[in-house]
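For chain A:
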Amino acid sequence: MRGILGGRVYDPANGIDGEVRDIWMRDGRIVPADEIDPQGAETFDATGLVVMPGGVDIHSHIVGAKVNVGRKLRPEDHRGSERERRGGYWSGSGYTVPTTHLTGYLYAEMGYTTVMEAATAPLVARHTHEEFADLPIVDKGAFITMGNNHFLMRAIKEGRREEARDYVAWLLRASKGYAIKIVNPGGVENWKWGGNVEELDDEVIGFEVTPRQILETLGWINDELGLPHVPHIHGINLGRGRSGRTTVESIRALNGRRAHLCHLQFLSYRAGKGAMHLSDAASVAEAVNTASNLTVDVGQLVFGPATTMTSDGPLQHNLHKTMGGRWVNDDVESETGGGIVPVTYEPTNPINSVMWLTGLELFLLIDDPWRVSLTTDHPNAGVFVHYPQVIKLLMDSAYRAEMFAGIHRRARKGALLPELEREYSLYDIAIVTRAGPARSLGLRNKGHLGPGADADATVYEEKADKEEMFARPRYVFKDGGLVVRDGELVAAPQGRTLHVAPAYDSAIEERIREHFREAYTVSFDNYSVSEEELGRNETVPCDA
Partner candidate 1 sequence: MTTHEDVTCTFCGCLCDDISVEVEDGDIAAVKRVCANGRGVFAEHCSDARRPTVGGREVDFDEAIAEAARILDQADSPLIYGLSSSATEGQRKAVELADVLGAVVDTTSSVCHGPTGLALQEIGEPSCTLGEVRNRADLIVFWGCNPSASHVRHFGRYSVTAKGTLTPRGRQDRTVYVADVRPTGTSKTADHFLQLRVGSDYEVLSTLRLLVRGESVSAEEVGGVSVAELGELAERMKSCRFGVAFMGMGLTMSAGRNVNVAELFSLVAELNDHTRFSVIPMRGHGNVAGSDQVLTWLSGYPFAVSYARGYPQFGPGEFTAVDMLARGEADAALILASDPVAHFPRAAAERLAAIPTIVLDPCENLTAGVARVVFPTATYGVDAVGTAYRMDNVAIRLRAVLPTERPTDEQVLEAIIQALPKRAAQLEAVK
Partner candidate 2 sequence: MKYQGVEIEDTFAEAFEMWGSRLIITAATPGWAETAARVATGLATSIIGCGCEAGVNRPLPPERTPDGRPGVPALFFTTSKEAMEAQLLTRVGQGVMTSPTSACFNGLNVRERVKVGSRLRYFGDGFQVSKYVEGRRLWRIPVMDGEFVVEEGMGVRPAVGGGNFFIMAETQEAGLAAAEAAVAAMVEVPDAIMPFPGGIVRSGSKISSKYKGQHVSSNTPYCPTLRGQTEVELPEGAEAVFEIVVDGLDEGAVRKALQAGIPAACGDGVLRISAGNYGGKLGKYQYHLHKLVRG
Partner candidate 3 sequence: MSVEFRLITGRTREQAIGLHKGKASQPYLDATHQVEMSGEDMSRVGIDEGARVRLRTPAGSGEFVVREGDLPPGLLFVPMGAAANELIGADTAGTGMPSFKGQPVEVEPA
């Protein structure tokens, strides 16, 4: 048994707001009060320190096909961002796209213990799991891209919803995924013809379905299957001047169904003069505030180098044409696509400046912190190691004003941000970095420190500079074991792969098998990732 004693605990899921409590851990769980036996226990004095559950990242790109091409693409990203091998810890390299071990270490050193890989094409899910096996410490899961899936779109077109539902269940099991991911529904398929979609009722070439139908159907399926998370949606028109409008329309199209809108910052613009975008955070936030079915994550922009990577193929081609330079595209048969473009965000760039303030406006305008998660859509809008800076921006309005003064004047002009004086409290931060994302993910044992919860906890030293405070925890515990002390690794155990196993009617398999013969180059029987390939893993139960 281990105890973290005398710390000020921020555990919003259990309504604890900075009260001094002892936290006891045993066998990887938080121990209920009546089972505490301090006899022979290892204790950590947390007097004067801040105790929170381990951080939960609801949306990040850390492993798999895309991320690895990103690594391969950018030797310059790794040079100078290396970590030496020390003791039993792996060496590694990479700033925006760190190697797997380094990614696990860096998350842990920042106090995060759960991270979700935000987009995996089912065909290459095996690759994602292979990398998961080399990503230490954190628990993790993969969202499976389905918004442009041929089998699904055909079932939707033909009105066979149950078949679509069973297919989704099969696909999640086959890919050992955690949630339904939708990326630019229909747009990625149209990109395979050189096009895209721009409105919710545009038609997907060859399938006679619309983005609206795809969203609706997957929303229904998600509820039917009782998946722990909700459909994780990257909508249409990302990055465009009309994205704010289509985001509001998409929220309406969901019609009260539960969903998570990811990296909303990229989808909250309105058109300005010429190629200029302006923040549409106010109308998007208003729509989110009135739709209690929704959770979102922000995808806050952080100035500096980034690597954009997404399944949104047409978006990435567009970005490549705008930026020049390197471009990776990867169309995945019958399923999805993807692209990678390296970028550097500069405060001297007016559009980058707008992106930066749009994210902050969303954070400050969406009322309920439980429905907002802190992300940078790593490594799209910024590298996850900068979460502490984002926290500082949320907690410290003076710092915010100081940075605002340094962005491009065209972005400053008429901006709402300077009027928003809201400052997040430590309690709010504990919500947006832990309790909220865990709740949205349906991870009942994560994001809190109540009895039975996973014993993932982070202890910080409170400092005036919140960036410093959150960058270097005093202690990080994973499954009840100490993994970080004073910002340095002391252990790197393997975390779990979290996945779901919804039930389905096995009759669907024959139809899928037929689809494989028609359209795939991999045998049906070689497609599924088996549990033995996963290593340490946990099936998170479905409600249905």
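Criterion applied: all candidates are chains of the complex that A comes from, given by their letters.
Basically, contacts are C-beta pairs under 8 Å (C-beta built on N, C-alpha and C of every residue); 3 or more make two chains touch, one makes a residue touch a chain; residues count from 1.
Please read all numbers here as calculations on a predicted model, not as lab measurements.
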Can you tell which one of 1, 2 or 3 makes contact with chain A in this complex?
1
Contact footprint of candidate 1 on chain A as seen in their complex:
63, 65, 67-69, 71-75, 77-79, 82-88, 90-94, 97-101, 123-124, 126-127, 130-131, 134, 150, 191-194, 317, 320-321, 325-334, 340-341, 518-523, 525-526, 530, 533
